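First the structure, then my questions, so here it is.
All protein chains but one are shown at their positions in the complex.
Just so it is clear, A and B label the chains in written order, and each chain counts residues from 1 on its own.
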Amino acid sequence: MVVCMKHECSHLDDESLGAYVDGELHGPAQQAAADHLRVCSACREAAATLGALGSALRQAEAPTWDAEAMVALVDARISALEAEDGAMGCAQATPLGRTVERASRALRSRRRLALRFAAAAAVAVLVFAFCVAGYVCRREMAAQDKILVDSHYVVRSGNAGALLVSYPGR
Amino acid sequence: MAGSDWAYTSDVDLARRAASDSRDAYSELVRRHSQKLLNLAWRMTGSREAAWDAVQDALLAGWKSIRSFRGEAEFYSWIRKILVNGVGSEFRKQNRRAAVVSLDEPVDPGEPARTLQVEDEGTDPQDIVDRIETAQEIVQAVARLPDIYKTVFLLRETEMMSYSQIAGTLGVAEGTVKSRLNMARRMLRKSLSKEVKAARLA
Partner (left out) sequence: MLVLLIIGLVACLVPVPAFGAASAAPVAAPFVAFELDPGKLYELSMAPQCDYKARVRMWNPSTGEVWVDAIRMGDIMIHSMPVPGHLVCVAVGYGMQAFYTTPTTPVGEAPAGQLSAGMGPVPVAAPRMQALALLAEPLGCDLALLSENYAFSLAPGATVAGRETVEVRVAPKRPGNVRRTVWVDCAVGAALRIEDRDYRGSLIWLWEVDLISFAAHDPRMMEAARAALSSPAALPCAVQRMPLDEVSARAGFRVTLPAWAPEGYQLVAVRPARVPGAPGQRGKVSSVAGVVQLVYSDGLGAISLYERKAPWWARRASPPRLGQSIEWEHGEIRYVLVGDVDPELLLKMARSL
């Protein structure tokens, strides 16, 4: 790691110096660097500079933040997110999807023998529930169609307040 | 739901509960770690608003993939990785719009830095140490660094991460981390010594 750069001296190169200051040199390389720094004042000063850069940055005042505001904001965004895509498409909204999810979680933590058994069972469940999925999906699409028709009436009214017409639980 | 209910629960347990859809557990995790995440984001982006947005997005992304958090690493490391990568991709998006190439950047950032010392004409380290009267100057100098170097520098100096941790967070090789860190330090030294010269001439 001690390389000749200028023809008259053999200082530590920048990377090694940085690695030494960061504590990332080990074994003989670390020993060699330490030995060099003991005798070379130029490199010692360079090392001090490196350290100073870091500590000065750490001492710079960070602004105060409102953690509670962040908590509330993240919570609100999660609510909005779950409103948007409560389930990712038909697959997870149906009992099929949840069964698949549970089955796939179970698969990970079981041993191999039980794994094969569970896999076979899951496959059987999948094949059977596939037929059900189609029916449930069509029902969901019909429900979505209703939402789209409702939104037409709001759009045509030119009145944002018309949104409230569809608010549930009134 | 009072925050103190969770005060004695460990991060791992909170994460496990959050993975089973407990919003309160996740809120407690947010409460615990948002300060540090915001500080890191602020240093990376240089603006309060950008930091606020970036951390929000990261915490939301964290919620979405909380189930994939296995607990092998600490929750904070995991969410920090999401934040750093999120900010990084934002930088890349912005840089695509304004493609300004800095002459300081080597052509291939993955290459180990050449050991040419000639460009630093007699930089006296002591000058730099003296000149850092207010940490604000170094904050500004760091803010002026190109994004890839700034990220590595911040992760090393403010988050005290090891090279292998940084490599894991950014998804690059350790050698790349070393060379980028080196580049960041040289650029900082150069920009700070310029200020010294400017002050001397004034």
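Details
Definition applied: contacts are C-beta pairs under 8 Å (C-beta built on N, C-alpha and C of every residue); 3 or more make two chains touch, one makes a residue touch a chain.
Note that this is a predicted model, so its numbers are computed, not measured.
Across the entire complex, contacts from the unshown chain go to A.
From the options A:26, A:112 or A:156, the residue with contact to the chain not on display is A:156. In the full complex, subunit A makes contact with the omitted chain through residues 76, 79-80, 82-90, 93, 130, 133-134, 137-138, 140-141, 143-170.
Everything that follows uses one rule, which is that only the chains that are shown with their structure count from here on.
By the touch criterion stated above, subunit A contacts subunit B in their complex at residues 3, 5-6, 13-15, 18-19, 22-24, 45-46, 48-50, 52-54, 56-63, 65, 67-68, 70-71, 73-75, 77-78, 81. Those residues of subunit B lying in contact with subunit A across their complex are 23, 26-27, 30-31, 34-35, 38-39, 42-43, 48, 52, 55-56, 59-60, 63-64, 112-113, 115-117, 125-126, 128-129, 132, 135-136, 138-139, 142, 154, 156-158, 162-163, 178-179, 181-182, 185-186, 188-189.
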